[in-house]
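The following block contains the structure, expressed as structure tokens.
A single protein chain has been omitted; all remaining protein chains appear in their positions.
Chain nomenclature is as follows: A and B, assigned in order of appearance, with residue numbering initiated at 1 for each chain independently.
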Amino acid sequence: MHLFVQQVINGVLLGGMFALMSIGLSLVFGIMKTANFAYGALYMLGGYVAYWSSVLLHAPYPVAVLAAFVVMFGAGILIEVAGFEPLRGNEDATLIFGLGLALVLRGGAILAWGSQSRFIATGGPGSVEIGSFIFPTARLWAGIASFAIVGAIYVLVSRTRWGRVMRAVADNARRASLLGINARVVYWLVFGLGTGLSAVACVFLIPVFSLSPTVDESALYIGFAVVILGGLGNIVGCAVAGMILGIVTTLAYGYTVSTIAPVFPLLVLVLTLVFRPQGLFGTRGRLA
Amino acid sequence: MTQRADANPALSRPAALLPGGAVAGGARVAPRSGAVSVLRGGGWVLMAAAALAAPRVLTSQYDLNVLVTLAINAIQATGLAIVVRAGRLSLAQATFGGIGGYVSGILVMQYDVNYWPALLVAGIVAASFGILLGLTSLKLQGFYFAIATFTFSQIAIIILSAWRSVTGGLSGMFGLPVPPAIGPFDFDDPIVYYYFAVLVLIGAMGIAWLCSSGTRFGRGLTVLGEDEVLAGAMGVPAIPYRLAAFAISSFVGGIAGSLGTHFIQGISPTDIAPSVSVFIVVMVMAGGVQMLLGPVIGAAILTAVPELLRVSAQWSMVLYGVFLLAYVFFFRRGLLPLLDSGMLRLSPARWAPSPGAAAERPAFAPVPAAPAQAARASDVALAFEDVACAFGDTRVLQGVSFQVRRGELRGIIGPNGAGKTTLFNVITGNAPLTAGRVLLDGHAIRPSPARMAQRGVARTFQHPRVLTTRTVAESIRLGAELVGSRPAADYLDWVAEMTALRPLLDVPGSLLSHFERRRLTVAMAIAGRPRILLLDEPLAGLDDSETHLLKDRVQDIHRRLGCTLLLIEHKLGVVMQLCSRLTVLDYGHVIAEGDPETVARDDAVIQAYLGS
Partner (left out) sequence: MSDHPILRIEHVSSRFAGGSKLADISLSVQRGELVSILGANGAGKSTLLGVIAGLYRPSSGRILLEDRDITGLPAHQVVRAGVALAPQNHPVFENMSVTDNLALSDGGREEQILPLFPNLAAKRQQRAGRLSGGERQMLSMAQAMLTTPKICLFDEPSSGLAPKIVHEVFQTIRTLVDHGTTVLMVEQNARAALELADRAYVLEQGRIVLSGSSREISANDHVRRAYLGL
């Protein structure tokens, strides 16, 4: 029983990280209906921005995070303007553009920085004990930070004027433009925000998952799994789906062979796709 | 895609430059000029010669290895293109290859099975997994389907890595034997392997041809890939067709994978990673998916270029990515069409209209229209009994009951949102029949689009749906063929004449104006000689003279086809003139029925329309 509870708590923490990993994708998918297959690569790139600003420029950790966010925010807008915007409405072209961009970025990252795993040093003890439960510090902090950021985004989307505008554009961009909202600019900002958030996610998760050019794949899968399970662009759904997948993952690793454990979260995704493609939180296109 | 202005209903048009350099002016018998055919033939010959001569020129062991890889990639790409043409972008082709490789490898290594039967089993096992993946495509499309294929690959990788006792786990299998010699041909010799792979490639291309322009099934499949709703209305059942496409495509994938595995004599889970599948997608897209040779050319270029440049795996990844980006922005139809936009297009045009068949001579014997009187039960072509249709809580139709007699021209009218189009959608299975019965010739039916089309119920859509990549002639022919009708050329001539499309026979659908599209949808609907014809606002968006022309044509078509015709139309004046009876819908209910004069005087109708 104790083991089970420990696993579930670990799962919740991991779930928070999953939610953070996918929140940028979810925003872009939900509001712009654009499935960005380069998401994983941009996530990875954001991690490197932070890594190099920390290693080469000796930027303190918070500054590195901020730098990653700002740089990737700009990169996101650039990609939206040059790539996705002209292709909007053509699903196949959007998909292929994302795949192409991902290949270029990943190949480029390996060429430029090699394929070894890197860490940003955070210091501190290896694990903390709370009651009779033991948590690796890195995971504990990453999990807590994840929940904080996801919560902040939820507040942004559901409680602020800016969030209202985003939701309106997500719902019906044309109607929004007839109320004086410049939907195009909203798209730019949302894409920038989504990409910036992916960078922040990557930086926060480096202590747990490390950083290498191949983290893009797992970020992409987890991102899409969470988004599909939670429902398009639904932030609460994102958090809940992240937790479900997190708990399923930790329980699978805890109670089955580690070689076969990764199948279980994928099975959850397959079952969702087959039986409830609109996700757990059914209504189409609902945000927050 | 360009939009042409077409203000003139008299159908004069500026000469449009067609793919292949032909100029569309009037009706032309030969769809293509001889020079282009010669060029195309030349292209094929050149390709064949290059394929045959390659191992004589590139003789080093390294070169030969590249050649074999190239041929196997070409088989993979050709197989993948079959599904892509059917409208689903699969990112799991390498996985099917891997399944094929593992199956034959396991059979040969652990069960001492001869390679050749093992190869067949490899293909069949891959095909069964293909059907499994195909089943998800029935519900999913676009991004969701792409994710499903990705997930499928991931699961396959995990299982193959975990099942160590059989698959060798992460390190995979190695030391696999090459296929046993056939007579004097020893597969240890890469030249033999190469020629064998080319032979298989030719077979795969043959299969791809059968699955595109070569058979009715193939032509249906490509229509399905272009527009699923339209395909349904044309008699193509999406489910069996698409499953078949998946089975065939993954069969070819499994064969190619097995050949590749036994050539390099080993396989591991990394060989089937999604990124490898993406490479195959790049090959298909780069070459041009709509052409038989496209995937082959794509595979050739994308295999050869990195080898020629002797670049690392990372550089070729970047190269592939750049290729995809360039594809999206610069050559969306592929490289091959860029070279010759008309070459080797998978076109079914075989019916060449005879220029002499004009309207004045009766091109075919019209079925005499049924007498409008007499209401015996068997004379009822279509009946609705208490029909309801609801989407969730929204009830669109409720308690709709009426009958349409054989040969009748019935007008369905009502204000916006009354449920008229939904009524058509219920008949053709495009909308759910939530209660009640629809009877066709006195028998209750379970409507599904393709089945209804096969049973002689043809329809048009409110927004004209045409096949953008097909010419008018091809579209009309497909309209007849896909519902299983084999009309005489005379009849198709009459159809083209009737819809005033004769001058446009060689023009692709994408270049048609709104009015021309409208006429083409009518032409495609009547090409299969339907017994029941459902026309959904055929006159919407047309100006006076266009309306007048099409109105007369609708009458002619009804008279000479002798079919039962249901017409939804907003232009009340036209409906009053054309139809012998009207059914009026409002809020999903039938509020009136009768001859035009009676209906026009009906209080409920006046209220619904004028809302006084």
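The criterion applied here is as follows: a contact is a pair of C-beta atoms (placed from the backbone, for glycine too) under 8 Å apart; a residue touches a chain by one contact, two chains touch by 3 or more.
All figures in this text were calculated on a predicted structure; none of them were measured in a lab.
A.B. asks: Which listed residue, A:66, A:111, A:140 or A:181, touches the chain dropped from view?
C.D. replies: A:181
A.B. asks: Just the residue numbers, please: which parts of subunit A touch the chain that's not shown?
C.D. replies: Residues touching the hidden chain, for subunit A, are 161, 164-165, 167-168, 170-172, 174-183, 283, 285-287.
A.B. asks: Give me the subunit B residues in contact with the hidden chain, please.
C.D. replies: Residues in contact with the chain left out: 3, 5, 415-417, 514, 537, 539-544, 570-573, 587, 600, 606-607, 609-612.
Please note the rule applied: only the chains that are shown with their structure count from here on.
A.B. asks: Distance between subunit A and subunit B based on Cα centroids, please, to the nearest Å.
C.D. replies: Centre-to-centre distance between subunit A and subunit B: 36 Å.
A.B. asks: Touching residues of subunit A toward subunit B in the complex: what are they?
C.D. replies: Per the touch definition, subunit A meets subunit B at residues 35, 37, 87, 91-93, 95-97, 99-108, 110-111, 217, 221, 224-225, 228, 257, 259-260, 262-263, 266-267, 269-270, 273-274, 277.
A.B. asks: Touching residues of subunit B toward subunit A in the complex: what are they?
C.D. replies: Touching subunit A: residues 89, 136, 139-140, 142-144, 146-148, 150-152, 154-155, 158-159, 161-162, 164, 169, 274-275, 278, 281-282, 285, 312, 314-325, 327-328, 332 of subunit B.
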